[in-house]
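Have a look at the structure below before the remarks.
One protein chain is absent from this view; the other protein chains keep their places.
This part shows chain A:
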Amino acid sequence: MTSMISPLDRRRHLTGMAFITPTMLVIIAILVYPILQSIVLSFGQSSIDGSEPYQFVGLKHYAALAGNDRFWNALWVTLLFTGLSIPLELAMGIGLAVLMNEHFRFKGIARLAVLFPWALPTALNTLMWRWMYNTDYGLFNAAALQSGLVDRPINWLGDETLAMMSMVIVAVWKTSSFMALIILAGLQSIPRELYEAGRMDGMTRWQEFREITLPLLKGPILVALIVRSMDALRTFELPFNLTDGGPVTATESLSLYAYKVIFDFIEFNYGAAIVVVQFLVIFAMSLLYILTLRNKD
């Protein structure tokens, strides 16, 4: 087949290569290299400053992980957080998108307001929420106490269930707008004629939503789900700033646990093993979504 490529095609091919090479090099340097490095680290024992040579130890760190309750807890917390927040974000996102797609006064301002939480850095948002959740000075307890709903302040971030719930609320508040944005783009690409035809056939608004809107939104919804799930499975700033993984380890995500192992205990190899497992979980999740997406097409 190569003989059939004309000189012109070859030149074009080379030009193309020349254009993408710098980008590829950057991606390899900042993405592929660290990933490979993490994998190598996770199978060995080495000192962090290179003063002791790297020693291959095989699956030692992975075997230790298998018997480490705190690791399993972190994995569970990560999956629970993802499982709780993503469906809520999706529901909120669809709702917000449908609303923003309607015509009403101050629509521009409303759209801006919806995007605001997403535009702010997670760390900043989280610290703001931490104050609102504060047991002694927080907004929620002030409201709950003054309205007489409770007579003792609720320790929002100090109770296992409430802390996870509080974390999910912050995530939903922050990222529903991102879901909404992607879904809104999808909504706007649905031809109006379909709704007109539906109306002629006497469809109700609910039927329109069920039969026209939702099926045509499948693509954008899946894209939003992939991006958000990957984000949620990696969640770090949220528990780090809101609860520091507490109470005990009730909100300690995989990223946060890996961070503690690496930077508190200075065990880079063991930490790398946690990161690799996390990578595999995210990879599997993405693969699942992509396969689903392909089947639907």
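The rule is short, and it goes like this: a contact is a pair of C-beta atoms (placed from the backbone, for glycine too) under 8 Å apart; a residue touches a chain by one contact, two chains touch by 3 or more; residues count from 1.
Convention: contacts and distances are computed from a predicted model.
> Mind telling me which option in "Dihydroxyacetone kinase-like protein", "Carboxyl transferase domain-containing protein", "4Fe-4S dicluster domain-containing protein" or "ABC transporter substrate-binding protein" is what UniProt lists for the chain we can't see?
Answer from the UniProt record of the missing subunit chain: "ABC transporter substrate-binding protein".
> I'm checking contacts with the chain that's been left out. Which of A:Q45, A:N101, A:T135 or A:S286 qualifies?
Considering all chains, including the one not shown, the answer is A:T135.
> Which one, A:G44, A:G198, A:G219 or A:P247, makes contact with the chain that was left out?
The missing chain is touched by A:P247.
> Touching the left-out chain: which of A:F19, A:Y33, A:F265 or A:F283?
Going through A:F19, A:Y33, A:F265 or A:F283 one by one, A:F265 is the residue touching the chain not shown.
> Spell out, residue by residue, where the missing chain touches chain A.
48-49, 51, 134-136, 151-155, 157-158, 160, 244, 246-249, 260, 263-266
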